[in-house]
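Only one protein chain is missing from this complex, and each of the others stays in its spot.
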Amino acid sequence: MNKILFFAALQEKAGKESIELDVSGKSVKQVKEFVAQEYGLAKINESMTAINEEFAASDDVIQENDVIAFIPPVSGG
Amino acid sequence: MNKILFFAALQEKAGKESIELDVSGKSVKQVKEFVAQEYGLAKINESMTAINEEFAASDDVIQENDVIAFIPPVSGG
Amino acid sequence: MVSKLFSITEEPISIEQTVSLVSSRNAGAINTFIGTVREFTKGKRTLYLEYQAYAAMAEAKLAEIGQEINQKWPETKTAITHRVGKLDIEDIAVVIAVSSPHRGDSYEASRYAIERIKEIVPIWKKEHWEDGEEWIGNQLETKSYRKGTPSEEDLI
Partner (left out) sequence: MVSKLFSITEEPISIEQTVSLVSSRNAGAINTFIGTVREFTKGKRTLYLEYQAYAAMAEAKLAEIGQEINQKWPETKTAITHRVGKLDIEDIAVVIAVSSPHRGDSYEASRYAIERIKEIVPIWKKEHWEDGEEWIGNQLETKSYRKGTPSEEDLI
């Protein structure tokens, strides 16, 4: 099972902070496409993705228990 | 009468913070030469001079009651 | 009381406390950058801000910025505290403190830190105006992040 975290506009749009989903074996790109469609989160394509708190590439593959987070363009400071 | 202020190394060398001297009518350059000789303050030539808290030029002329200060190279900050 | 060099906090930030984390006998200079909530941006009045962070990752990324700074300016020491939650006008959102034996490095490293925060640290700001609200980010998609990861070259 994998935990998927949403932040900022994505979190508001999804209506929740996180979901549980088994996406192990899928690439970041595949997870993005699935989640975008399932939750109507078109903006996910502007987001980066983190796996276990580290930025990941589109073709990185999710492992069992990985925590995935979608990171919209940041605006701290 | 004029008050003449010494700071830092000049103050230590002169052994006092200030002196009273009537130098009105003299130029800054003349006052420097006189004080350098009278108090053994050769380093006064490396100093700038302030009249009434404003930097003065060598040929500026001292007026009655002006406060003169010799300003060694500064090292604040 | 924040005592970690790189931290996300919900409490008001103490400038003195962040500075004290980097002060040392070898430092002659400490540059501090304080980001505060400004009332007007491009003529539009902000009522308040809301900051959200992916806290664990944000602290890791702040520490990573500290490591980058140590590479570039070896004698510096850096601390960064970023606040989250609701912030009013004039409140402090972030304090960066960089100590260094000489002042030039402290200015350059401090500036580098704030620029990198705006690039790689997962913190988001929502502006609340009289007539609406919006999560601020790169709305114009001027950056593509095609590789998924923001590289230094992409982002500077």
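Order of writing sets the chain letters: A, B and C. Residues in each chain are counted from 1.
Please note the rule applied: contacts are C-beta pairs under 8 Å (C-beta built on N, C-alpha and C of every residue); 3 or more make two chains touch, one makes a residue touch a chain.
All figures in this text were calculated on a predicted structure; none of them were measured in a lab.
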> Out of all the chains shown, which come into contact with the hidden one?
Replying inline: B, C
>> One chain is left out of this view; which of C:31, C:52 or C:81 touches it in the full complex?
In response: C:31
> Since one chain has been left out of the picture, which residues of chain B touch it in the full complex?
Replying inline: 5, 7-9, 11-12, 28, 46, 48-50, 53-58, 60, 69, 71-77
> Which chain C residues touch the hidden chain?
Replying inline: 14-16, 19, 23-41, 89-90, 99, 101, 103, 106-107, 110-111, 114
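Note that in this section only the chains that are shown with their structure count from here on.
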>> Centroid from C-alpha atoms only, then distance chain B to chain C, rounded to Å. What do you get?
In response: 49
> Hey, how far is the Cα centre of chain A from the one of chain B, in Å?
Replying inline: 72
> Mind pulling the chain B residues that touch 2 or more other chains?
Replying inline: none
